[in-house]
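Take this structure first; my questions come after.
Showing chain A:
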Amino acid sequence: MKKALFQIFVISSIFSLLVAPCFGEALQDFEGQEGTIKIAGGTAHISVMKEAAKQIMTRYKDIVVTVAGGGSGLGIKQVGEGLVDIGNSGRKPKPEEIEKYKLKMFKWAIDGVGVVVNPANKVQSLTKNQLKDIFSGKIDNWSVLGGVKHAITVYTRDEASGTRAVFWKKALDKENISTKALFVPSNGAMKTAIANDPYAIGYVSVGHMDETVAPVALDGVTPTLDNVKSGQYKIARGLYSNTKSDPSGLTLLFINYLFSSEGQKIALEKGFIPVK
Partner candidate 1 sequence: MQEVLEKLAVFLSWTMTLVLCLCLSIFLIYLLIKGLPSFGAELIFGKAEPLKVLLGQARVFDGIFPAMVGTFFLVLLSAVLALPVGVCSGIYLAEYASPVMKKLFGSLFDILAGIPSIVIGLFGFSLSIFLHNHFSDRFGPCLLISALSLAVLVIPYIVRSTQMSLEELPSDIRRTALALGATRLQNIAYVLIPNALSGISSGLFLAIGRCAEDTAVILLTGVVATAGVPSSLLSQYEALPFYIYYISSQYSNPAELSNGYGACLVLLGICSVLFMFAYGLKKHLSYRTLYRV
Partner candidate 2 sequence: METKDKIIVDGVSFFYSSNRVIDNVNAKFKTHTLTAITGPSGQGKSTLLGMFNGMWNDTPGARCTGEIQIRLGGRWVSPLKKEIPMPLLRRKVAMIFQEPNPLPMSIAKNMAFPLKLAGIRDKNIVQEKVQRALEQSFLWKEVKGRLEESALNLSGGQKQRLCIARALVLEPEILLCDEPTSSLDAKAAGVIEELLVSLKSNCTLLVVSHYMDQVRRIGDQVMALEDQGLKRI
């Protein structure tokens, strides 16, 4: 058994040497490392984190990367308490959080937060005031907005969500969200919920948008990657990976990987705007 493993090791090392040039340098830095990287927090980040984890774990069998959601609040808190190595957040950590936990922030991509509805919905453009009225419950039927005659189902996120924090501040100007709003626990869940409910409205990370949901233009500006990049679409935010004081070891390698050309490529593929 051991011998077989050794052979496989030798063969795979030779193989990896041969194909090494195809991989970026950052990934190669993991060579010979072992251990676990625990990641939790922002749910917008998950697709990128999972892909990065997959790249690393496929190549290096002694490294385990665990990825959990929970929301930005949880990410900041858990990394601060030392429960995880990297805590992601879809908002900038507050100054008191940074001070309390001695956080180091790494912003590796830009993202927007956009309103989405089911693709079957005819209403795909709203003004900011209409949006506020929908979320506060003042407008509660699509027919008011020229859509079908059916009650609007508002979906929102919990307090720990960075996406909610950004949306609430920049899109709703901190106005009330109706208590009748349905709660979903992540960006992924928001997208799934909207895709399955023809009368739904919600908000999701621009990186998560795909053909299963329809983006809603806000005051005439559609939330797309390009519009976020050009600055035309204002509800934008950074995607942060935070560590407690300066990262080291595997954690540092992982952060480096996110900023490497490959990591940035993953971010782009997953629908975000790389910082580099």
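In picking the candidates, the idea was that all candidates are chains of the complex that A comes from, given by their letters.
Going forward, a contact is a pair of C-beta atoms (placed from the backbone, for glycine too) under 8 Å apart; a residue touches a chain by one contact, two chains touch by 3 or more; residues count from 1.
Since the model is a prediction, treat every value here as computed from it, not as a measurement.
Participant: State which numbered option touches chain A in this complex: 1 or 2.
Facilitator: By the stated definition of touch, the match is candidate 1.
Participant: Okay, in this complex, where on chain A does candidate 1 touch?
Facilitator: It is residues 8, 36, 38, 40, 46-47, 49-50, 53-54, 57-58, 61, 64-69, 81-84, 184-189, 191-193 of chain A that touch candidate 1.
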